[in-house]
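One structure is given below, represented as structure tokens, and several questions about it will come after.
Complex shown without one protein chain; remaining protein chains in place.
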Amino acid sequence: MDFQGILDRLVAIRAPGLVKADEPRKPDPKDKKDKGRAGDPFVIVEPALLASFVEACRDDDRLHFEQLVDLTATDPSKDSADLWINVQLLSLKFRHRLAIKALLPKSAAKLPSLVPVYRASQWHERECAEMFGIVFEGHPDPRNILLPDDWVGSPLRKDYEFPKEYHGISCE
Amino acid sequence: MANEVTKTMPPSTRLRQTDVGEVTVDIRTPDLEINFGPQHPATHGVMRVLMRTDGELVTGAQPHLGYLHRCAEKIGENVEWLQYLPYTDRYDYLASMNNNLGYSLAVEALLGVEIPRRATLIRIICAELNRIGSHLVAFGTYGLDIGAFTPFLYCFREREWMMALFEKICGARLTYSYIRIGGVFNDAPPGWFEEVARFCDVFEQKWPEYVDLLLVNQIYVKRTANVGVISREMALDFGLTGTMVRGSGIDWDLRRDMPYMCYGEIWRDGAFKIPVAKGEMGALGDCWDRSWVRVMEMMESIKIVRWCLDHMVDGPVIGELPKTLKVPAGEAYVGIENPRGELGHYVVSDGGKVSVRTRVRGPSFCNLAVLEDILPGALVGDAIAIIGSTDIVVGETDR
Amino acid sequence: MQQTETAQGYVKNIWDSVKTTLVGMKITWRYMLQKPITVQYPDERMPIPDRYRGIHYLEQEKCINCLACARACPIDCIEMEAVRHGKELEWISFTLDYQKCMFCELCVYPCPKDCIHMGTEYAFVTFDRSEFKHDLLSFKGMAREARIRMKEAEAKKAAKEAAKAAGVKVEDSKAEEGDGE
Partner (left out) sequence: MTPALALAQQSAAVEVGSGSNAFLEGLVAALGAYLPMWALWLGAAVTGVAIVMGLISLIAMFSVWLERKVAGHIQCRYGPMYVGWHGWLQSIADGVKLLLKEDMIPRDADRVLFMLAPALVLAAIVAAMAAYPLAPGVFFADIDLGVFFVIAMSSMTTIGVVMAGWASNSKWTVFGAMREAAQVVAYEIPLGVALLVPVMVAGTLNMREASEMQSGWYGMGWFMFKNPFMLPAFVLYFIAALAETKRAPFDLPEAESELVAGFMTEYSGIRWSFFFMEEYAAMFLMSALAAVFFLGGFESPLTWAAGEFFGRELFVKGASGATELNLQAIPYHAVAGLTLLVKSFAGIFLMMWLRWTLPRVRVDQVMTMGYKYLTPLALVCAIGAALWEAGKQALLG
């Protein structure tokens, strides 16, 4: 199924939390400032309903997304008010992918964990949590995974300041 | 009597006195917590698994990562598009070509640049040769984990030639940085394709030796069959990819099912097959199945290389690219079939010279998550076999 | 791990073990009689291909101090410093920090004059880490020919000036500019 088909199906099954779809487009020749958008199409989803959205995607027999391939977050820029949660779903049966994006306000970076739906997201969520300071509610094992347990700050946020020292070791 | 027993007993033992004057002693001791790694011969790098064992039996396991974390994703936000290429070499250092390829394809998905056919074919040859090399290491070191030293060196003998081939085409033996955005860096030197063909011939002769010496050896079979069984459902739930998922009997290969470059054409030509485990030696999805898939895949890669050599065309090896690379705004996720599974690159651009986000979805990272579930119940020796069979590269789990 | 074994399985187990062991031993025996494929490293060495990415070398005469390589470097390990005397360059330093360098060859491609190359030398051993900051210059300051040329030019200019000492002011276009990093 191509993206349009998936989108139609999502609308048809009333997938919870679906906001809109975003598809790549060519730059508008009239508007100089518009650069268009390249890359993949994706759907935008309410973060609070992300878990139920992916569950609906998994359980629908026409979508059949058995695998969560990737879950990550993006901090688009320093001034952006939102973080993005990017989820990649994959259906082995129908050989299609779906990119999902959830806009999460930086001030309250909190959303329900996806682990009950896909256990694959367990480590991805731990990584997101330590790198972006996102809280996944209901995560079974919310420890740091790549960073030391006592790490301060969220390194992949754009406003992260590099520490001057770590345990008395100068990082200059 | 009871007092004497208590005195000599270790504090962990529990004592229960029944009313008829009998004393029941519970001599179970608490489980032994043992640090498997970070410096251990069988962790394939610096990974640490905190294991609880009851004698030889593993009752719990908890992988601890991050010893080799080199901030690859953060670096991606600070260097230019092309400059990030050498860093991709360094996460899965056994399959650098595939990493280069994944990153290049992701950026090209945003750029929309057309890749010359010769470049595509050279890319496939390099990626498949590197897959062979990576599987050789995986299979060889797996033998080493099981205790067979010699097949390891036989595997490295062939890998050495593969590395020499790469050394001829790009000048490096491990961190190639050869496949670049828009094509490849250099055209193949004269005589290189002939040598690749020779390598294929020799490899086909040597390949049965690995099977005879290790794969079907009864001790090897006994060590790996019915050990670390990952069921179909578990493989899907944990997002396992690549050899792990094929080892669980799921017929899935990105090269065939979501073809990139000209893999679709090669598949339609019937040049290669996807080996899927059938559970010949034990339960479906055990360690033996996974290693079998790897060994079989090497031969399929040889066939793909042969196809590319047969269909080689002349022409440029790099597409039309501006001098300073500016990538159009947008975001793309491209997953390719790395030797270890699906290597995904999620790149976000705002139209500038530097990426906004470079996310690497390492297959080892995802495949490793299953350890917590399959290690308990295994013996200590099995634990090594299971960790080895997931074929992780710590550079990629930690990035 | 406990499997129920049949008598048939018991015998088959023994048979398989013996057979596969003998097959393995046959293979290892064959290799034992063959000549090893390794080389005795310091005495013999593997041939190094032309494209080998080792320690850089610089064709200093060609280099125009354009900094293209330094900009292309992902880790900023190239630093160069030179003073320009008209057309001639007076070199002060062109250092590569091999503690950082990852031999990615990205500095070679953007060079407009094709003057920086990857060499074939790979063993770079020192007792002091500071020595890893390696200077690629084969000569410091100016090349002898360049110095001669400059002296000649200066002499010519001096002669011209002496000839035109009558009062015609010659425009001195030479502007020294420092082109450090």
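Order as written gives the chain letters A, B and C; numbering starts at 1 within each chain.
What we mean here is this: a contact is a pair of C-beta atoms (placed from the backbone, for glycine too) under 8 Å apart; a residue touches a chain by one contact, two chains touch by 3 or more.
Note that the structure is a prediction, hence the values are computed from the model and not measured.
Visitor: Among the chains in view, which touch the chain not shown?
Guide: Visible chains that the missing one touches: B, C.
Visitor: With the full complex in mind, choose from C:6, C:40 or C:130 the residue touching the hidden chain.
Guide: Here the residue in touch with the unshown chain is C:40.
Visitor: Where the complex has a chain not shown, which of B:74, B:117, B:173 or B:222 is the residue touching it?
Guide: Touches the omitted chain: B:222.
Visitor: Taking the full complex into account, find the residue in C:24, C:49, C:74 or C:110 that is in contact with the omitted chain.
Guide: Candidates C:24, C:49, C:74 or C:110; residue touching the omitted chain: C:24.
Visitor: Since one chain has been left out of the picture, which residues of chain C touch it in the full complex?
Guide: So the residues of chain C touching the missing chain come out as 1, 10, 13-14, 21, 24-25, 27-29, 31-34, 36-38, 40.
Visitor: Even though one chain is hidden, which residues of chain B still touch it in the full complex?
Guide: 32, 34, 40-42, 55-56, 143-150, 153-154, 157, 213-214, 217, 219-220, 222-223, 379-382, 384
Everything that follows uses one rule, which is that only the chains that are shown with their structure count from here on.
Visitor: Counting only C-alpha atoms to place each centre, which chain is farthest from chain B?
Guide: Of all chains, C has its centre farthest from that of chain B.
Visitor: State, to the nearest whole Å, the distance from the C-alpha centre of chain B to the C-alpha centre of chain C.
Guide: Taking the average C-alpha coordinate of chain B and of chain C, the gap between them is 31 Å.
Visitor: Just give me the whole-number Å value for how far the CA centre of chain A lies from that of chain C.
Guide: 41
Visitor: At which residue positions does chain A touch at least two other chains?
Guide: none
Visitor: Which chain B residues sit where two or more other chains touch them?
Guide: none
Visitor: Of all residues in chain B, which touch chain C in the complex?
Guide: Interface residues on chain B, with respect to chain C: 79-80, 82-87, 89, 150, 154, 157, 164, 167-172, 175, 177, 185-186, 189, 209, 212-214, 216-219, 221, 226, 323, 379.
Visitor: Under the definition above, what is the set of chain A residues touching chain B in their complex?
Guide: Of all residues in chain A, those touching chain B are 24, 35-40, 42, 66-70, 72, 74-77, 86, 88, 92, 95, 97, 99, 118-124, 131, 144-148, 155-156, 158.
Visitor: Once bound in the complex, which stretches of chain C touch chain B?
Guide: 1, 13, 16-17, 19-21, 23-24, 27-28, 31, 37, 46, 49-53, 72-74, 102-106, 109-110, 118
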